[in-house]
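Removed: one protein chain of the complex. Kept in place: all other protein chains.
Labels for the chains are A, B and C, by order of writing; each one numbers its residues from 1.
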Amino acid sequence: MTGVLRPGHTQLRVLNLEESVKFYTEIFGLVETGRDVSGRVYFKCHDERDHNSFIIREADTAGMDFYGFKVLNAATLDKLETDLNEYGVPTERIPAGELLETGERVRFTAPTGHVFELYYDKTEVGDGLGYVNPEVIIQNRKGISPIRLDHWQIHGADLDGSRDLFIDVLGFSLVEKIVSTDGKLDLAVWLTCSTKAHDIAFVRDERNNTLHHMSFLLETWDHVLKAADLMSANRVPIDLGPVRHGITRGTTIYAFDPSGNRFETFCGGYSFYPDMKPYTWTEDEMGAAVFYHTRELNERFLTVVT
Amino acid sequence: MTGVLRPGHTQLRVLNLEESVKFYTEIFGLVETGRDVSGRVYFKCHDERDHNSFIIREADTAGMDFYGFKVLNAATLDKLETDLNEYGVPTERIPAGELLETGERVRFTAPTGHVFELYYDKTEVGDGLGYVNPEVIIQNRKGISPIRLDHWQIHGADLDGSRDLFIDVLGFSLVEKIVSTDGKLDLAVWLTCSTKAHDIAFVRDERNNTLHHMSFLLETWDHVLKAADLMSANRVPIDLGPVRHGITRGTTIYAFDPSGNRFETFCGGYSFYPDMKPYTWTEDEMGAAVFYHTRELNERFLTVVT
Amino acid sequence: MTGVLRPGHTQLRVLNLEESVKFYTEIFGLVETGRDVSGRVYFKCHDERDHNSFIIREADTAGMDFYGFKVLNAATLDKLETDLNEYGVPTERIPAGELLETGERVRFTAPTGHVFELYYDKTEVGDGLGYVNPEVIIQNRKGISPIRLDHWQIHGADLDGSRDLFIDVLGFSLVEKIVSTDGKLDLAVWLTCSTKAHDIAFVRDERNNTLHHMSFLLETWDHVLKAADLMSANRVPIDLGPVRHGITRGTTIYAFDPSGNRFETFCGGYSFYPDMKPYTWTEDEMGAAVFYHTRELNERFLTVVT
Partner (left out) sequence: MTGVLRPGHTQLRVLNLEESVKFYTEIFGLVETGRDVSGRVYFKCHDERDHNSFIIREADTAGMDFYGFKVLNAATLDKLETDLNEYGVPTERIPAGELLETGERVRFTAPTGHVFELYYDKTEVGDGLGYVNPEVIIQNRKGISPIRLDHWQIHGADLDGSRDLFIDVLGFSLVEKIVSTDGKLDLAVWLTCSTKAHDIAFVRDERNNTLHHMSFLLETWDHVLKAADLMSANRVPIDLGPVRHGITRGTTIYAFDPSGNRFETFCGGYSFYPDMKPYTWTEDEMGAAVFYHTRELNERFLTVVT
């Protein structure tokens, strides 16, 4: 309850811009909302109201440039920046307008090497249904068409550092964790700043500043099936799923974009409230924690990051 | 973000206790968790973790005795009591233990005549799955088996007073409203203290301190169908549904318990964040606001309260 | 098992052709497949393989011109024509090509006044997925997009005559019926020529040769919801639903096309096998038979036919 609202935007590196634009609009089903002078392309989900939540830029390597959280207001932004600085984390102010239709951002690097941003201002463009007597469905959505950018799973060595930073400074809550066999190490943690079961997950991994997956929300288990069908019909390589998670109870499918970035489209999971005790998974049950049905991890899921 | 978590418990008057216990366990699918010396019977939903969320007592008239919100902790409880008093609302402390397994409660009456309670302490009994390597489903659930007590719609004359109290003192946000044809009056407001589309709704109605419905959450639209099927098979009188709401976008069914108390079992709806503009419905579109498919209200829905 | 396969085509009268074409393609989600010299417009469902299943023509009154069943082959067509004639039913041969891409049809009038057709030949155009290594989903379907023309409910005085004709000559089976309070009259019968719970239903009604509704199949209960949402968003007047039927166990929604013709879009229902005993509904339970949830019929459903 420190004023961090949700994952708000994220910037992904892709190997071929136009192929990716085609993928993210026609198959993944996002709405292109703009391009900037540096060549970046901006998207939002059909049902998101802010101008953009997902930005891609062409690069030689895949991966995520930065991870942005929207916060409540200017005062919250200032307060969190001060708190970060007092905690020993240097911050940088990115001027308004550097991202299209987006206000000033406070940027910092977490101990796991990832670049995070906080911002409070982004132009509201709406979902097209209006605010007076709205319809309840957006017609003519294309492709997989997720509801919103939902969370990320990211990897780095100093999981403890990033975990503590998010809990102690940004006010996140620990919801679930996987602990090592000796009980001494958190191998992975799921953290929330809301009533979602997770807004971000950190996994202990020597490969700093890496992305395991970015995740987008679907409406129902039927949409998970439709997503899987669309992936196969369009030869999008599926990593695993449809399947249920033990962690969060969500139902999901993982696949790769044309640049090899893993994404998740999922739905469901319980609601978190701060009076909940966190769940603990032991290392030997990691399979069930991630893929509840088969209770087994696959090698690709464990090893591929960008 | 003032520390009110969610609707936590509520006490309903029923005309025949044992008939109601049978209804709420075998058909509605709650778990009986205790009875107290005054004869009250306590229930929780299968997936709730606190000892009780729903209490019934036998009485000559149907209706709701009180509406309880769980708050974050003792400090929050004290702060909110002070805030209420400063706002001019008298409060009463109900001692711990007056409700089974429940700590001290701060009670006050809202301008619409309803009795509310705030509390922070209730014994956690869990959902039976444990906190280490849990399963993701609770087996052998019976009947409709909702997930949780979710919200209430309640009626009274001074809607403005209750609305302002909840927004200004308890920190709720306005999510949707229906306004009168001349635009001068709020006829109904939907308020949230979380990211749910509503934790409570007030409707302007001369009949103070009345209950339109209490609402319980289901998992999916398939569960809404199953709920409707079970209602018919058990001759539970359905008011309306299955249907989609315009307001909140939820999908729902309304019916009556053996005492004539209306309940809702629903699922879905968007997530609220404080950067959302509220939706406004005009009086002439009230039908679509409530029952999006037929765009018409029925007389019974408009007139029956307890 | 006499070789009548299924409802194959039907020709509807509409009051405004272009408005109806727009409705049936953009909102209802059929594929226009042709127009003939008389101005008729032909459609198929996305997932149907024959050239057409639904034909509209402009006229001064709404209603159905004829009801066509596809049969197995030429020999079956000849045999059934002979059987009809021997039963005392005159038949007429409509030459191949009178309907686009459709072979010779055998036409007759049933005792309830409805014009039926049998045919075996219609050009296969496929569903676009091919017959070698097909994909499993058709992408970019629009609107409600049902799977197939499924059945009709039609009204007339001599229900007994039409019922016996379909059972004794065309080899249909009785699956369900509603009987009058005195048990002497069938008020409605559901008949099948396949393993569907119904391919046609007759209702006793003085208004001969009338259509209660034509019915199209959806895939799931989620699609029933989507259909209802699309109807409301496009101001298609809904008669009733989403709801479960007692009869057949299907889940459904009824609405009206721009000309006032009632249509049903539904899914589900049990499979019929000839070793099943038929179900009987008594007149006093007719409400539950049709609308299982509310167990009540509405006046409009009982009275409006075209």
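Everything below uses one rule, namely that a contact is a pair of C-beta atoms (placed from the backbone, for glycine too) under 8 Å apart; a residue touches a chain by one contact, two chains touch by 3 or more.
No experiment lies behind these values; they were computed from the predicted model shown.
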| item | value |
| --- | --- |
| Contact set of the excluded chain (shown chains only) | A, B, C |
| Contact residue for the chain not shown (choose from A:Gly29, A:Gly68 or A:Pro242) | A:Pro242 |
| Contacting the left-out chain in the complete assembly, out of C:Thr25, C:Asn85, C:Gln139 or C:Ser194 | C:Ser194 |
| Contact partner of the left-out chain, one of B:Glu32, B:Glu135, B:Asp164 or B:Glu296 | B:Glu135 |
| Option touching the unshown chain, where C:His9, C:Lys44 or C:Lys70 are the choices | C:Lys70 |
| Residue of B:Leu230, B:Cys267 or B:Ala288 touching the missing chain in the full complex | B:Leu230 |
| Interface with the undisplayed chain - residues on subunit A | 221-222, 225, 228-229, 231-232, 238, 241-244, 251, 253, 288, 292-295 |
| Positions on subunit C contacted by the hidden chain, ascending | 1, 3, 5-6, 47, 49-50, 70, 72, 124, 131-134, 136, 194-196, 219-221, 244-246, 249, 268, 270, 273-282, 285, 288-289, 292 |
| Touch residues of subunit B, complete complex, unshown partner | 135-137, 139-140, 142, 220, 222, 226, 229-230, 232-233 |
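The rule we apply is simple: only the chains that are shown with their structure count from here on.
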| item | value |
| --- | --- |
| Chain contact graph, described as a line, ring, star, complete graph or other shape | complete |
| Interchain centroid distance [CA atoms averaged], subunit A/subunit B, Å | 32 |
| Distance between the centres, which are taken as Cα means, of subunit C and subunit A, whole angstrom | 47 |
| Centroid spacing, where centroids are CA-atom means, of subunit B and subunit C in whole angstrom | 43 |
| Subunit C residues counted as touching two or more neighbouring chains | 222, 229, 232 |
